[in-house]
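Excluded from the complex is one protein chain; the other protein chains are retained at their positions.
Each chain gets a letter, A, B and C, in the order it is written, and its residues are counted from 1.
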Amino acid sequence: MQALDDFRSSARVWLEENCPQSMRTAMVQEEIVWGGRRPHYENPESKVWLDRLAEKGWTCPTWPQEYGGGGLSKEQTIILNEELRRINARPGLTSFGISMLGPVLLEYGSHEQKLEHLPKIVRGEIRWCQGYSEPGSGSDLASLKTKAELQGDHYLINGSKIWTSYADKADWIFCLVRTDFDVPKHAGISFILFDMASEGITTKPIQLISGASPFCETFFDDVKAPKNNLVGRLNDGWTIAKRLLQHERTMISSFGLASGQSDRGGTTSTVASLEGAAMHYRGDKGKLSDLVLRDEIAQFKIDSTAFMLTSQRSIEESKQGQGPNATSSMLKNYGCELNKRRYEILMKALGSQSLGWEGEGFNAEELLVTREWLRSKANSIEGGTSEVQLNVIAKRVLGLPDILSMSKTNQ
Amino acid sequence: MQALDDFRSSARVWLEENCPQSMRTAMVQEEIVWGGRRPHYENPESKVWLDRLAEKGWTCPTWPQEYGGGGLSKEQTIILNEELRRINARPGLTSFGISMLGPVLLEYGSHEQKLEHLPKIVRGEIRWCQGYSEPGSGSDLASLKTKAELQGDHYLINGSKIWTSYADKADWIFCLVRTDFDVPKHAGISFILFDMASEGITTKPIQLISGASPFCETFFDDVKAPKNNLVGRLNDGWTIAKRLLQHERTMISSFGLASGQSDRGGTTSTVASLEGAAMHYRGDKGKLSDLVLRDEIAQFKIDSTAFMLTSQRSIEESKQGQGPNATSSMLKNYGCELNKRRYEILMKALGSQSLGWEGEGFNAEELLVTREWLRSKANSIEGGTSEVQLNVIAKRVLGLPDILSMSKTNQ
Amino acid sequence: MALVLNEDQQMLKDSAKNFCQQSSPLSVLRKLRDTNDEIGFDTQIWQQMLSLGWAGIAVPETYGGFNFGYSGLGVVLEESGRTLTSSPLIPSVLIGATAINEIGSESQKLELLPKIIAGELLLALAVDEQATHSPSNITTTATKTDKTYLIQGKKTFVLDGHVADKLIVVTRTAGGTDKEAGITLFLVDSDSPGLEIKRTLMVDNRNSAQVHFDDVEVPSEAMLGEEGNGFIALDRVLDIARIGIAAEMLGSIQELFDRIIDYLKQREQFGVLIGSFQGLQHRAATMYSEIELCKSTVRAALAALDNPDLDRIEIAELASIAKAKLSEVYFLVSNEGVQMHGGIGMTDEFDIGFFIKRARVAQQFLGDATFHRDRYATLKKF
Partner (left out) sequence: MALVLNEDQQMLKDSAKNFCQQSSPLSVLRKLRDTNDEIGFDTQIWQQMLSLGWAGIAVPETYGGFNFGYSGLGVVLEESGRTLTSSPLIPSVLIGATAINEIGSESQKLELLPKIIAGELLLALAVDEQATHSPSNITTTATKTDKTYLIQGKKTFVLDGHVADKLIVVTRTAGGTDKEAGITLFLVDSDSPGLEIKRTLMVDNRNSAQVHFDDVEVPSEAMLGEEGNGFIALDRVLDIARIGIAAEMLGSIQELFDRIIDYLKQREQFGVLIGSFQGLQHRAATMYSEIELCKSTVRAALAALDNPDLDRIEIAELASIAKAKLSEVYFLVSNEGVQMHGGIGMTDEFDIGFFIKRARVAQQFLGDATFHRDRYATLKKF
């Protein structure tokens, strides 16, 4: 315990000295740092803060120091996070490398692969994107058709991916490819890494109903990836893919977690809390004057608090045991549904002021609500649809039988 | 049109002269007339009313006069019903013979069968019960195992039925039996009629969670039914069964229809309307003081009005075409869900006064709410579960594919 | 009650369907959006609608109309809802012409209705002042001077206000805020001095306006109906409009549902059509049932408008039932539309997004489900 107290003191001192003042304020969308070869720092202090964190490995505090991480124990990491929250410190780096690729490289990657990629992730030097879904594959991810053929010292990759987040801005991709067409679909998939600057790659942003284009279609035309960029064993990529999906679900469910807080993404505004927005737009005579809406908001806040407590419990339980588990499907699904509900209630609270698209008549915050409401509809589609999560719960958690295999054995 | 106007005048005069005064009041549970060999008339005027109606065939106004019916056209029947409603006349007879067996006998029965059974149904001389479900068969009705073997001039019937409504009070049964075990399950079923006084029949009432026992288990041990009691062709009983189920659904959906009215089963009481009950138990300051409950009641009443309009539209549409159709599944399902909702809202409105079982502390009306609430839970199980109705809508109305047949063709 | 269309109504519906599918498909709305069209509807299509007589369907023959009833206008709105057609049918015909016809003096009717029917005059209704619909909650004042009234205040969510020739403005000439007494309607030329009309672009690509009145002077003859007694007449016009909007919503919901069912029947996942999954089947069956209820409420409400035997309260109940129910079901079906289409439903390239955007605007316009449930309960005295 003394050691932990010492760690807390030293972390607190270090943060006090090293975290720039503007990094101790609520994050704003434009100042999120994604890193990469062509990094963008809207606020110059963001770079200072990232560099200092990265030097200590604290962008990835639990990763081994050997690979650039902080080498901290779970207990130390909890303390570090508490201290970061205490001063309201912003995350230094937002990255699919940290939240998705890193954990599976640590588990399945070779020593050389870890040495090559992990330190760059820690320092935010390489921005990663994910090549999973393909046009038409939808929830049936394993039906993927992008082909990788071994040709001497490299794989030749042909095919296309869809829903690759920020593929047009990413430096490298972790990608599922088919390396055997003659076996059941799950058994012929491999997990491979390659540089997005390679010849033969084109990306095309997809415009969403919200007007934003965070995703791309990505096309591979005879792209060469070195043979030793394969992670894990050949044709064993599905194991890695599933593991990574669990990490992704854990990350996405935290959206829902955030929606439980009054504090929306750290911003302070009229619409930061549902009840605040409702009282502002609907009137407030000591209490919210629309009692039906008030009941709906109370129900939402009760559910989101219960959800937050469940996420915490899941963390406490996983401390006593394993990493992300089947409950990640439950958390992902519930968190996403909560976030969608939150925006629908917000739309209701704002009334016709939530119906603007652009231009005069609506303030920036109101216009953002409209866009974010539309964006939220993807929550229950991306990272595995609600339907898939419910299937996973039914089959893996509750052990209910699969109808297709039942009917095969029965008839 | 003149003819119809004449019909209306004469019907009105007849009703004025023949409908006893006590038959022009809201029906009460105890005075419902079921007829049968051992009829019970709590109110002697019920018998007078039934006999007078039966003499004109107006217990079954659309059935041919040849079989004891009223021989009225659709237009005349509508007028008769309007006139009956005008004076708030009670139904003369409540009978599964009228609502279920009669229509299919008219469609599938032989002339002799019609002559034998229909007039007795019209006059309420025979009370019928339905032998469909079997222990364990549940929604998979066609899996029935009760066996009928032809032995000379009669069938020998062995097996058991469950959920036979009032089997312990019924005189005859219309029953599904298996007459061929060597063909797919739907192809070996026949529809047969027999006397419940036959040797070898025993009935055992089933106590429900509401405390009531409207259903029985019924056992057949070498029961003999004359060969010519078979309705329709041998092994073609499933066609008749399905048709009869449509009539049953139409009947059950009318429960939901009734629940849309302020008037609950014609009774006038504190709990007759949801809003009346809520205002009585929850307080009323010009409007219902619990605004959240008020919103819920408004939503219910809107839905039930919309449902009532839909039932009417379905009747109008069927006038232009066929008899009960696939929308009967929709109406059955929605009506039952409405009725369940109604009781849950009523429980909420009455608060702890809805939680009594018997004895002091609760008035008769309150105790009835508790029991009827429990009873209502069966609405979405009997006559085909909600799940089955939704399947029927999905497959027959919307034309969505069946997963079991898909997987058979695909794999 | 006539819950089934008669032959003439069915013929009009078929012809409207034909026109909308052929001449005014959803791609028209997309093009208006992509070209940032300032008018917000296609003037050529509008001219064709005028030549089909759509602007006069519900107007009596005396004023140049076809006296075909609101049921007739309803089926046209329903079909235009299927293609999400944006046109002056809602603001100028359903609302504007109805207001003149219901409230106007004989001379106002004789002057204005033929112009609306001919497409020479576009109207817009300025009623809402806050972010939620609350038609008796009026603070815009009209103060009587010698021979004129001076209007002061502001209005929001004025559909197509930016292209209207005249605004129908709901003002207060007496009484306190949120009182039904003291409300007076005026017809105000959109080029009146002191009047500022600011176009706002909505998420459904329609145009609403925010309107400011700074001592806008209108002559006494511009009054629509009686001074101080405007609310009851207004409320009936709003009820007709709510029923008409519900009819348009019904068309959109049915179109959306048809697209969902088509997709369930053609999209394969895990080796089977996704329409074979019972989870989706039950949700589809639930939507189907709700949509059947929607059809009945819309038909009943339209039929009621054409039935002179019904009183104001009966119409009001049916209007609130229809608007509440349709709003709730459009919400359900538009969300399911995106969810069941998965990723493709989230892309702008695909049409589903247009429906969910239109859904939220239509839900709120002239009162959302909560508003109408409250109103229904009040009408039912509980």
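The working rule: contacts are C-beta pairs under 8 Å (C-beta built on N, C-alpha and C of every residue); 3 or more make two chains touch, one makes a residue touch a chain.
Since the structure is predicted, the reported quantities are computational estimates derived from the model, not experimental observations.
A.B. asks: Of B:152, B:286 or B:359, which sits in contact with the chain we cannot see?
C.D. replies: Within the whole complex, the residue contacting the unshown chain is B:359.
A.B. asks: Taking the entire complex into account, which one of C:278, C:307, C:335 or C:378 touches the absent chain?
C.D. replies: Answering carefully, the residue with contact to the hidden chain is C:278.
A.B. asks: Looking at A:248, A:275, A:344 or A:372, which makes contact with the chain not pictured?
C.D. replies: Spelled out, the listed residue whose C-beta touches the missing chain is A:275.
A.B. asks: Could you tell me which of B:116, B:168, B:284 or B:387 touches the chain that is not displayed?
C.D. replies: Selected residue, touching the omitted chain: B:387.
A.B. asks: Among the options A:46, A:327, A:352 or A:379, which residue touches the chain absent from this view?
C.D. replies: Only one listed residue reaches the unshown chain, and that is A:327.
A.B. asks: Footprint of the hidden chain on chain B, which residues?
C.D. replies: 133, 138-140, 143, 162-163, 206-209, 211, 281-282, 290, 292-293, 344, 347-348, 350-362, 370, 374, 377-378, 380-382, 385-387, 390, 404
A.B. asks: Contacts of chain A with the missing chain: which residues?
C.D. replies: 275-276, 278-279, 287-288, 294-295, 297-299, 301-303, 305-307, 309-310, 312-313, 316-317, 320, 327, 330, 333-334, 387, 389-391, 393-395, 397-403, 406-407, 410-411
A.B. asks: Using the touch rule from the top, list residues of chain C that touch the missing partner.
C.D. replies: For chain C, the residues touching the absent chain are 277-282.
Methods note: only the chains that are shown with their structure count from here on.
A.B. asks: Can you list every residue of chain A that touches 2 or more other chains, as numbers and ranges?
C.D. replies: If we look for residues of chain A contacting two or more partner chains, we find 292, 404.
A.B. asks: Can you list the residues of chain C that touch 2 or more other chains?
C.D. replies: 271-272, 277, 370, 373-374 - these are the residues of chain C that touch more than one other chain.
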